[in-house]
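What follows is a single structure, and I will ask about it in a moment.
All protein chains but one are shown at their positions in the complex.
For reference, chains read A and B in written order, and residue numbers begin at 1 within each chain.
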Amino acid sequence: MLHGASAMLGASVLADSAVEHYRGSFDNPGMYTPLVVSAVTMAAGIDGASGQWLPRRMRDGMYALSGAVGAIGVGFHTYNVLRRPGGLNWLNAFYAAPIGAPAALSLAGAIGLAADEIAETSHPDRLKLFGIPVGRALSAFTALGLMGTVSEAGLMHFRGSFQNPFMWLPVSLPPIAAALTAKAAIEPAGERDGRPMTRSWLWLTSAMGIAGVGFHAFGVSRAMGGWRNWSQNVVDGPPLPAPPSFSALAIAALAALRLRDLEDA
Amino acid sequence: MSDFEASTPLARDGRAPNVFREGGWTPMRQYSETEEVDFAIVGTGAGGGTLAARLAEKGFSVVAFDAGPFFRPLEDFASDEESQSKLYWLDERIVDGADPLVMGGNNSGKCVGGSTVHFAMVSLRFRPEHFKARTLLGYGADWPVDWREMWGYYDQVERALSISGPLSYPWGPARPAYPYRPHPMNACAQAMAVGCEHMGMKWAPMPLATVSAPRGESPPCVQRGFCRFGCSTNAKQSALVVWIPRALKAGAEVRDLAMVGRVELGSGGQVTGLHYHREGAWRFQKAKNVVVAGYAIETPRLLLNSACPDAPDGLANSSGLVGKYLMTQPNQGVFGRTKEESRWYKGPPILCVSEHWNYCDDKNFPGGYTLMSQGPMPQEWVNIQVGARKLWGSDLRHAMLDYNHMVGMKVVGEGLPSVHNSVTLADEVDQYGLRIPRITYSWTEGDKALIAHSMDQMQGCLEGANATDIFRQEQDTNHLNGTARMGDDPRTSVVNPDGRTWDHPNLWVCDGSTFPTTGGVNPSLTIQAMALRTADRIEALAARGEL
Partner (left out) sequence: MRDRYPDYDVADKRATPSWNDATRTALDQRLAVHPGPRFLDAAAFATLQALCGRILPQGERTHPVPLAAYVDEKLWLDKRAGFRNAELPPLREAWQRGLAALEAEAQRAYGRGFAALDPASQDALVGRMAAGGLHDPAWGDMPCALFFAERVMAEIPRAYYAHPSAWNEIGFGGPASPRGYVRLDFDKRDPWEAAEAQPGREAEARKANSRVGR
């Protein structure tokens, strides 16, 4: 399940960075990097989730690469913003390279690495990451990831003036899911009710991520020229590949909850 | 009438064009000519269109007349400068004076929606002190309205048009964030921003009346750049797509291709209706009130052309000031070349603003001005090249090759009111048999000082942005104001603060011609704010039985 989430996040980054860097005309050869790396991450995730034909070491190498490239991407995007007139201001936050976006790649890598760690051990309930039980660590990590994605969606929907009421969904549903997941990360052991509330919100968030593609497709259709003007509207309109990153993180959080249940048991 | 003009009205038979649908219609209430409607409004632009919507929404019966056609932008507007000249007032006008004005597409629209159909969408508020320029700053004239009241109406207009602008505006008193987010700045606007920082001036993305996200039936702007030639997507929040649909929905009638030639004066100083030309014949519409909203040339022209034995010098002209104090705004530019490609035809033509010199009083000239980035289309650009650089022949063709490497800025300045600048009637008549206007204009010494100062500033900005081969466009003007000025004293003004003429209690003026001063910003937002105020005042007066 964690590998699957990793693959899904990788796919979202692949499609999103392909469109966005195409918009940027691939001016800097480095702009191809996230395409290659997110494809690699996706491959690692699919491999991990299905047959595991690749040696673990190689898969982990792929995940680690993803984590590193995401961090470097944040640096590049920050540089892109700072060198524009006005530097760090709202205008550049809206229209220059999105500073937080590459972090999704790091998230995908980290989730994948954790997945392999867990698969290796016969006692995942005793596994620790950074000295913290893995279920708790991953819950906290995915909650943070969800909140990062919420801020990016919030910024972009603010740019769009929340002109459609549904644009409030990704800034209202996922924060609740993230808060509940964070609660699962820190609450004392012994909660054995299976956290139905948290799971429901996460499934809802996951479904919202898929539905978001539909909303964004509608957005493209109502821009001038609609789908016939795809060469403008797919690039300039609401990004079709962005919303599933919510789904990927929600699924990862669900997997983390399962580990939490084991730890509690 | 020559054959390139449309001649068949579309708003008739109980329906008007639906601007949001190709071939679409929207129901329209109609009034008979013998029915005395509450308001007959002459003109449907920023003044008349706004007022028609608000008066109809307040329950008055309204008929609005426009001399031009009723377009559906989605199907009628080409991406083409030349053919879109159909939006302009191209009927003959005589210009003279030391600095004859350039008219036509520069400042005059002839279609439903008026000049807002081709305006550059710049939506700025006056500096508060500019409403009391005479008292507080020592030049021009005072407005008989309070800036705080106007700022309330600015809020309303900005919401009605969903202005896309910055979250915090760097100049003037605190104001709410603009309803929609700013548009991205194109290369030329970025060059201006760099230049402003070099000169120590603040800059901001320009607040524009074109939406950066969907709004109602308007899709977001696609940065096509033809804004000054009509927006074919309806992203532009012109009177044609904002106020006219509201007016129709509220029960107003719009008569397109209806040229009003004379307002009829009855007994007791009251007007009784207006004569208009439509479908080949002169007609008469009875009205309890007539509002003239034809902008700074056609408004005084109509008042003067309505002269009659009881008003031999024209309607509302007991002060002798109808047509006087014509003001324009200096619109000089400075341009330069950049090594990089700017491709300045992309995006709305004006995307960056600096109001530094509106709000700074440490200067050697009266008035203030705004600086803005530019993005001319090829015909506009060749016009600037031949006018400013006097180029022709192969020199001209060669200079034009740099089109994609140009950046530039323009000033919109506060032209000073002078009684010598005027609109009068020429002896020549137009296709309707109406005497055409003669427009007399000369810069004052104050204007010249402002222009010189602004060009030095723009040159400094472009140098700071590393532009080369910089040149100046020394002569250009744009928006018009004055000619039916508002005031507190019937001897020195044509209308009172409500837009009501001093001479005829049921004759009103609602457009840029009532401005006592032009302010240092483009006037459309202020014209619309004044129209909202006039509508509220009319409602209040009617409630008190004082209409």
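One rule holds for everything that comes next: a residue touches a chain if its C-beta (ideal position, glycine included) is under 8 Å from a C-beta of that chain, and two chains touch if they have at least 3 such contacts.
All values derive from a computational prediction rather than experimental measurement.
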Among shown chains, those touching the left-out chain: A, B
Hidden partner chain, touching residue among B:Thr44, B:Ser162, B:Gln190 or B:Asn478: B:Gln190
Contacting the left-out chain in the complete assembly, out of B:Thr116, B:Thr233 or B:Ser354: B:Thr233
Identified contact with the non-displayed chain, of B:Trp25, B:Tyr359, B:Tyr403 or B:Tyr432: B:Tyr403
Option from B:Arg438, B:His453 or B:Arg533 whose C-beta touches the chain left out: B:Arg438
Touch with the omitted chain, as defined above, among B:Glu217, B:Asp310 or B:Glu341: B:Glu341
Touching residues on subunit A - with respect to the absent chain: 23-25, 224-225, 228-229, 231-232, 235-236
Interface with the unshown chain - residue positions in subunit B: 2-4, 75-83, 88-96, 100-105, 108, 184-187, 190-191, 221-226, 232-233, 338, 340-343, 345-347, 377-379, 381-383, 385-387, 390, 392-394, 396-398, 400-401, 403-404, 438-439
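By our rule, only the chains that are shown with their structure count from here on.
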Residues on subunit B engaged by subunit A in the complex (per definition of touch): 162, 166-167, 179-182, 184-185, 190, 193-194, 197, 203, 205, 212-215, 219-220, 222, 233, 235
Residues of subunit A that touch subunit B when the two form their complex: 84-86, 90-91, 94-95, 158-161, 163-164, 219, 222-225, 229, 232, 236
